[in-house]
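Contents: one structure, followed by commentary.
The complex appears here minus one protein chain, its other protein chains still in place.
Which chain is which? They are A, B and C, in the order written, and residues in each are numbered from 1.
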Amino acid sequence: MAERYTSFEPGGRRWLWQRLTAAFLVVVLAFHFFLLHFLNHADEVTFALSQARMEQLTYFSLMILFLITATFHGVNGVYNALVNMGLSGSRKTAVKAILGVASLVLIVQGVRTALAWAGGVPI
Amino acid sequence: MYEHDVIVVGAGGAGLRAAIAAHEEGADVAIVSKLHPVRSHTGAAEGGINAALREADSWEDHAYDTMKGSDYLADAPAAETLCKDSPKETIKLEHWGMAFSRDDDGRVSQRPFGGLSFPRTTYAGAETGHQLLHTMYEQLVKRGIKVYDEWHVTRLAVSDEERPEDRTCHGIVAYDVQTGKIEGFRARNGVILATGGLGQVYDHTTNAVANTGDGVAMAYRAGVPMEDMEFIQFHPTTLPSTGVLITEGVRGEGGILYNENGERFMFEYGYANNLGELASRDVVSRAELTEVNEGRGIEDEYVHLDMRHLGEERIIDRLENIIHLSEDFEGVNPLDAPMPVKPGQHYAMGGVETDENGETCITGLYAAGECACASVHGGNRLGGNALPELIVFGKRAGHHAAGKDMETAKITTGKVGDYEEAELESPVQLGEVGIGEDVVADGGAAADAGASASGADLVQRAVEDERETIDALLEKEDGIQHAEIRERVQKSMTRNVNVFREEEALKDALRDIREARELYQDVYVGDKSRTFNTDLLQTLETRNILDIAEGITLGALARNEFRGAHWRKEYQERRDEEWLKHTLLSWNDGEPELWYKPVILEGENKTYEPKVRSY
Amino acid sequence: MSQSYNRGLIEDFSRWREFSAGMWAWIFHKFTGWVLVGYLFTHIAVLSTALSGAAAYTNTIQALESLLVVRILEVGLLAVAVFHILNGLRLLFVDLGVGLEAQDQSFYASLILTGVIVIASVPTFLSGVSI
Partner (left out) sequence: MSTQVPEQVEDESSAESVSPGKQKRDQKKRERAQRIQEQREAEAAEKARSEDDTYHLKVFRYDPEVPEKQEPRFDDFYVPYKQGMTVLDALMWARDHYDSSLTFRHSCRQAICGSDALFVNGSQRLGCKTQLSDLAEPVRIEPLPHADVVKDLVVDMEHFYDQMEAVEPYFQTNSLPDGELDEQRQTRENREKVKMSTRCIWCSACMSSCNIAAGDNEYLGPAAINKAYRFAMDEREGEDMKQRRLEILEQEHGVWRCQTQFSCTEVCPKDIPLTEHIQELKREAIKNNLKFW
């Protein structure tokens, strides 16, 4: 068939990403919990310890990725839930914009914090 | 008022096919149906569609089987048309995507069926009718054909010439169930009736609650004769509480029938010493009823069909759906206990008299499907021959109504040619109560707007009549409710005009019907609402049931012989010298009139000589 | 059409008693998901105290962690997260077409497993808290 429909429908793409991020999050979230509650107990958390971890490039990039995927997964999930409840029209556009800005702020703030710990992008 | 070229009343297999055919011919067609199309009773058919599709098979063989099965009461031109067109129409369904069962080579499967000389029953699992109905509705959606669903058609708008053969049908009147509106539908070219079965005349039937024979009764009152009404097929194994059909397959696999004493009565009482449970439908039905009548029935009502000895494995393998049917509808698990069964009304061979093009004697009025009688089934319908009837004659009626040139019909309709008038003997007065008095709830026949009136005027006039009738019914504050009347007629029909027919019982039935007709003069509708008033609709249907019950009984009383499904105690033989003719009843200004017309046994290439019907 | 009666949303929610396993799973997953996003935002907010210096950060965290409520809330968070993860896995399998017949059992399994994991980790979570 010569004629193909090529544009990837947004509904489908977001659905797929929700699953992909979920699969990724299972691993990272488990690691995160384990590290920060079982290996290092919560009450022992200090700036120094965090700093020590963040200075490693692998840990740093993992956390950034964690932040981004979690934000996408969470915000997209919320958006989806709202659409499921019948959100449509201009209200839908507005909600989309607000959620987009909120995620952006969250990610920026998160990255800034991480950078503060690592004292710049770790090499 | 709505207006279309062709109006189809009813959206079962026949109605849908007719609408599609009219649309194929370029007509502006609409369907008016009291049920949404997919709710029609065609969906209940299980077995299959007979069609001579294979090399080794031929339409001639199919026609032969059909004529023989009909006990030589079918008209050969109609039966041959059915068999010739069925393969093409069946494959058309396949092209429309119907999910037939398949053979290994990917072709549609066929299976053997009672009375057929070749396994030519094409099927889709145990749900052929469901698949057919849905496939056809899909085609309707594809073509964007207009459906007025949940519109109950109450009368035909027919001109009022003296002879029915001179009348013309201009449209219909229908009641919108949701809103209570009564509207006229003018048909520029024609009206096709496809209203299906009439099982509700009996209190125990495999038919749906909506199968009240409306089309037959409406056409009858408008002047079209009812043909061969006495031929009613009964199915021997239906569940007592609902009438759900338990397929012949259970007996085919070795299921056994027992009476209350645990006797295998088919043998022990000598009903069928060779075939036993496998004897034909009518023999088994009569055996079961004899057991019950002689006090050996269980709870004086039914017998047991036991298949436990077949073993769980075999039952699950071959008859799984029976387990569900019995559990869901009767609350009996057939793996643990025998299933209660009794005979139930199943199919009406008779109906609106038509020719093989679906046309009635009234110009512009057509009928197809179970409500029609082109006479393909004669005295007895073969299993698997009704569904092809829907698609073959539905299509022909649709084409004809849309103005396509058709071959001239060989079958005549109305009182033309060599017909024969006859006397009706009845212990009571027949037909309309108090003809001439102002009748509260007459279903109305011809609308008398004068011969010069235009079609639209005629329809309008019919609408006004109907509004009056319905207003009167709704205004009435007390009296008797239709449920009571209906129940009386149904009970009487089941008692007296069942598989056994005796002169006295038939007369009793006529008395009961008369009484019911009188009661009907006092019918009132308890529900006064205009919204979805099913009480009103059933009251209107009951009126139809009365006319049809009378027709069946009169036909049964007239026919002094035993042919096909019609058994007479006093006349235990088929009498070809006298009875190779159809019984017809005409509504003569409120009174039934009996006449006969000869059966046509001359086919295209041969004449079907009556033989003894034995298998 | 003439009038009709719309029963509205109130009536839908008063039907919760009639919900089936799959519907409960859906509700719980939704709820836990929302809690988690909420937490993600708070979490980043708390962590950003690091931007105003090491001491500020350490003090905030330690002050928070020394509170019993916070510890209890953390246990709650764990429960929420664990359920969301387990049911999330269940959903991922459902998406892959695996184990659809056992969808209700797998939901119950997620619930039970969540319970077990949460109870088992209570000591760890509550350790070292000053009352």
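Just so it is clear, a contact is a pair of C-beta atoms (placed from the backbone, for glycine too) under 8 Å apart; a residue touches a chain by one contact, two chains touch by 3 or more.
Note that this is a predicted model, so its numbers are computed, not measured.
Undergrad: Missing chain touches which shown chains?
TA: A, B, C
Undergrad: Using the definition of touch stated at the top, determine which of B:Arg251, B:Arg530, B:Lys581 or B:Lys597 touches the missing chain.
TA: Only one listed residue reaches the unshown chain, and that is B:Arg530.
Undergrad: Tell me which residue among B:Arg107, B:His309 or B:Lys611 touches the hidden chain in the full complex.
TA: B:Arg107
Undergrad: In the full complex, which of B:Leu198, B:Leu519, B:Leu554 or B:Leu601 touches the chain missing from this view?
TA: Once the missing chain is taken into account, the touching residue is B:Leu519.
Undergrad: I'm checking contacts with the chain that's been left out. Which of B:Thr66, B:Gln131 or B:Ser285 qualifies?
TA: B:Gln131
Undergrad: Of the listed residues B:Val153, B:Leu193, B:Ala208 or B:Ala509, which contacts the missing chain in the full complex?
TA: Looking across B:Val153, B:Leu193, B:Ala208 or B:Ala509, the contact with the absent chain belongs to B:Ala208.
Undergrad: Which positions on chain B touch the chain that was left off?
TA: Residues 35-36, 38-41, 43-44, 53, 87-88, 91-92, 94-97, 99-108, 125, 127, 130-131, 134-135, 138-139, 141-142, 178, 208-210, 239-245, 325, 327-332, 437, 475, 477-484, 487, 518-519, 521-523, 525-535 of chain B touch the chain that is not shown.
Undergrad: Mind listing the chain C residues that contact the chain we can't see here?
TA: On the side of chain C, residues 1-7, 11-12, 15, 17-23, 25-26, 91, 94-97, 100, 103-104 touch the unshown chain.
Undergrad: Extract the touching residues of chain A with respect to the undisplayed chain.
TA: 1, 4-6, 8-16, 83-86, 88
Note that only the chains that are shown with their structure count from here on.
Undergrad: Centroid from C-alpha atoms only, then distance chain B to chain C, rounded to Å. What do you get?
TA: 61
Undergrad: Measuring centre to centre with CA averages, how many angstrom lie between chain A and chain B?
TA: From the centre of chain A to the centre of chain B is 67 Å.
Undergrad: How many angstrom lie between the centres of chain A and chain C, each centre taken as the mean Cα position?
TA: Distance between chain centres: 17 Å.
Undergrad: In chain A, what residues contact two or more other chains?
TA: Answer for chain A, listing residues that touch two or more other chains: there are none.
Undergrad: I need the residues of chain C touching at least two other chains; which ones are they?
TA: Counting only residues that touch two or more other chains, chain C contributes none.
Undergrad: Under the stated contact criterion, what part of chain C meets chain A in this complex?
TA: 30, 33-34, 36-37, 40-41, 44-45, 47-48, 50-51, 54-55, 57-58, 61-62, 65-66, 71, 74, 78, 81, 85, 88-89, 91-92, 95, 121, 124-125, 127-129
Undergrad: Report the residues of chain A in contact with chain C in the complex, numbered from low to high.
TA: For this pair, the touching residues of chain A are 19, 22-23, 25-26, 29-30, 33, 37-38, 41-48, 50-51, 67, 70-71, 74-75, 77-78, 81, 102, 106, 109-110, 112-113, 116-117.
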